[in-house]
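This is the structure, below, for whatever I ask next.
Below is a slice of the complex: some chains, not all, each in place.
Letters are used for the chains, namely A and B, taken in the order the chains are written, and counting of residues starts over at 1 for each.
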Amino acid sequence: MPNTQVTLVQIDNYGPWTVTPEPRREVDLQTLQSRLYADLSQQFGSRGGYVFFTRFDNMIAVTNGIDESVHRQVQTSIRNRYPVTTSFGIGVDPSPAVALEAATEAIQDAGSAQDAERREVLSGSILDESADDDLTIAHFDVNDATERLTDRLDAFATFAHIERGYAELMAHFYEAHEGLAFFVGGDNVIAVCPDLDRAAFEETIAHVDEAAGVDLKVGVGGGATAESAGMAAKHALERCRENGHDVDIDDSAQ
Amino acid sequence: MPNTQVTLVQIDNYGPWTVTPEPRREVDLQTLQSRLYADLSQQFGSRGGYVFFTRFDNMIAVTNGIDESVHRQVQTSIRNRYPVTTSFGIGVDPSPAVALEAATEAIQDAGSAQDAERREVLSGSILDESADDDLTIAHFDVNDATERLTDRLDAFATFAHIERGYAELMAHFYEAHEGLAFFVGGDNVIAVCPDLDRAAFEETIAHVDEAAGVDLKVGVGGGATAESAGMAAKHALERCRENGHDVDIDDSAQ
């Protein structure tokens, strides 16, 4: 049975900070945001977690196997090296969507994202024990993106096409299957899934093809951490590439 | 008259690299991509340029005022510090959309994004002279995102809502106005514009409200570089905040 632990990372009072005392240089904001994301990726990642950049001022992490003290250490490390602080809300549930709701509430209950007094919240619940089937990760990828898009269309058209496929996939996977799908660059989307069968993945791929004209394949893996499930998903995706299948579900995810 | 210089940055042969000899850890790819983006932001940014992350393996930069030798230096610096190399295509046109087409062609003509032999392409055309009205930048922002979304909905619903607004804005601004709009984090979108009047911005905001239910304001600025035009746009956006207007066009953009 899956059990996803999700951490919502929110930069404290970031909106006001970006314009105080006057608007800050955009390139510095971009650098700050992307380096903060890179650091969180390494810090949670070295313990098996995955972080998704989403809005950059709000990031979503899958943190199975990572306890409260590590969360606190990451928070401290950021405060020691950045001009901003971060709050973390943590939620756990078999449904990733529900886990994220809980994580969001844990932060919202402590105050507004633009409350100057609210700093370094760390609240919510942590998974007590971890099991090999806690996490299911799906790695979606566009078929022949290079030949059909990157090398043929202009860069904006390619980007818009992939974005449209991503928006459709993200919305559908959430509404129909309670999974959380995130764009991770290139033509790749990584999704955290509840307990789903093969038909759910086939249906999702068919839906995105129909609604947005984007042709996907997907590898699915399971594990106790995002990294182990995600790596199994990548190997499953490679098998799709080899044998031309649209869906490959690794044994670890069954 | 606007004249936009656009640079398309493409990581060479990145797809195959990510899975050779076997799939690489996703957190390392995420860190690599976001740090590469941060570096490019600083390198072009210190000369007045803006870089947008878009797909991360393909990034789009506004590089007015940045000559070929600086482009070459950035390429060399990346090669010296990363396990990958990059190709740059450059285009110039009053229409940002057309400039990007030219930039894309400059790269595509040199070979495929997955051609192992194609490395460090640098081609296209550079703006000879620069003028104060070369660039128009629009900074779009969602009204009351914190109160209406971040503090109220769960993080995924907020993100999906903003993404939908962004997708609509990006597609519409491109098709109706030949402008290039990019999500820059939070609830912010920055767009490079051709010569547009106030009505075009009002129409765009109305369209996004109607099509995606996302309520935007926009500040517009002009300048010889992305930074100067972008900073003027930010100040215009602050004036929107102060006086409640939806569109504020700075004198620099007229």
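Following the convention adopted for this analysis, contacts are C-beta pairs under 8 Å (C-beta built on N, C-alpha and C of every residue); 3 or more make two chains touch, one makes a residue touch a chain.
The model shown is predicted, which means the values in this text are computed figures rather than measured ones.
All protein chains share one sequence; of the complete assembly in this entry, 2 are displayed, while the total copy number is 4.
The criterion applied here is as follows: only the chains that are shown with their structure count from here on.
A rotation of 180 degrees, rounded to the nearest 5, superposes the Cα atoms of chain A on chain B.
Those residues of chain A whose C-beta lies close enough to touch chain B in the complex are 8, 10, 14-15, 19, 22-23, 25-31, 33-35, 37-38, 41-42, 44-46, 49-51, 53-58, 60, 97, 100-101, 103-105, 108, 112-114, 146-147, 150-156, 158-160, 162-164, 167, 170-171, 174, 180, 184-187, 190, 227, 230-231, 234-235, 237-238.
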